[in-house]
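Removed from the display is one protein chain of the complex; every other protein chain stays in position.
Should a chain be cited, it is by its letter among A and B, assigned in written order, with residues numbered from 1 in that chain.
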Amino acid sequence: MHPLQDVQKPGVEGTKTIQVRVNGQIYKREVPIRMLLVDFLREELGLTGTHVGCSVEGRCGACTIVLNGNNVKSCLLLAVQADGADILTVEGLGEPDNLHPIQEGFWEKHGLQCGYCTPGMMMSVYNLLKVNPHPSVAEIREALVGNICRCTGYEHIIEAVQYAADRIAAMPKEERDKLFSY
Amino acid sequence: MKISGTYEIPTNSTTVFQLLTNPDVLERTVPGLKSLHLIEDNIYDADLEMGLPTVKGRYKGTVKLVDAVIGEHFRLIMEGQGPLGFVQADVLIKLEQISENQTKVDCEGEATIGGVVAGIGQRMISGVASFLMGQFFKAIRKEASKAENVGN
């Protein structure tokens, strides 16, 4: 069933109880029906690593997350549409003292400046490397069309992705699979 | 934005004129027009909903009918304002009866759209406008056939 069919007719005041799994943790919350998923993550769950760069346009990519295995722009979904979903945000990728190879790549290769696009960018990289462990430069560029970075000019981001791909390729399979469990 | 179009209506020019200047007919035929009330001579209060699916706006304003010569031509000056912006249009409508039951309608004018709809939809809006005009004249043609049938 399409998630939209679940949504009751407007009534902007209405609320609905949803349950989501975010970064492995289950949350049950009553949310206003019209609350955007990105606002739910940021304001209800306090996961402010997911950013808002264009508010309901879906163009900038700063709010990109992984939802049921797919990259989605969390500003283009309502929280109620995510009911039952399994979500990965940047906070679930790695901890400062135990970074995911993608995060390490961005750090090592200076793939970020202001850091605003970075969480969303890394979510797109996550799904790229999940399906394509050895992307070419052209494939990396293509995979990142939905994420705008205004600082880096992308050069170091591409190096970061290559670094992460190499790191991951050198790992045993079980470890690799653990890195991409979403 | 330029507005132009030529349409043929299967009736004589006097009937076409009457149809196009009759608020009851317009209320039925103008896409998005919710209501039209005469407030003074040739000036109407209008309530219109218009836009693109994501940025539909409700506009309240006036429609003025000027330079009218029955069966020949008239000018419509429309102004609407709403929370998402405004619309203004000034359209000259010329009628030319090309046969007993056929009239050519020539529309030529300028429209200005402001606000959110303009910002988001400008590239699409002229396409939307000609689509809406097509819809409108299709409805008028129906009205004309109805009038012809009643007349006969």
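Couple of notes before you dig in:
The working rule: contacts are C-beta pairs under 8 Å (C-beta built on N, C-alpha and C of every residue); 3 or more make two chains touch, one makes a residue touch a chain.
Methods note: contacts and distances are computed from a predicted model.
Only one chain is not pictured, and the protein name UniProt records for it, out of "Carbon-monoxide dehydrogenase large subunit", "Regulator of SigK", "ABC transporter permease" or "Simple sugar transport system ATP-binding protein", is "Carbon-monoxide dehydrogenase large subunit". Among A:37, A:72, A:87 or A:112, only A:112 touches the chain that is left out of the view. For chain B, the residues touching the absent chain in the complete assembly are 1, 81, 83-86, 88, 112-116, 118-120, 122-123. Counting over the whole complex, chain A has residues 12, 32, 34-35, 42, 47-55, 57, 59-60, 62, 89-91, 93-96, 99, 103, 106-108, 110, 112-119, 122, 137, 140-142, 144-158 touching the chain that is not drawn.
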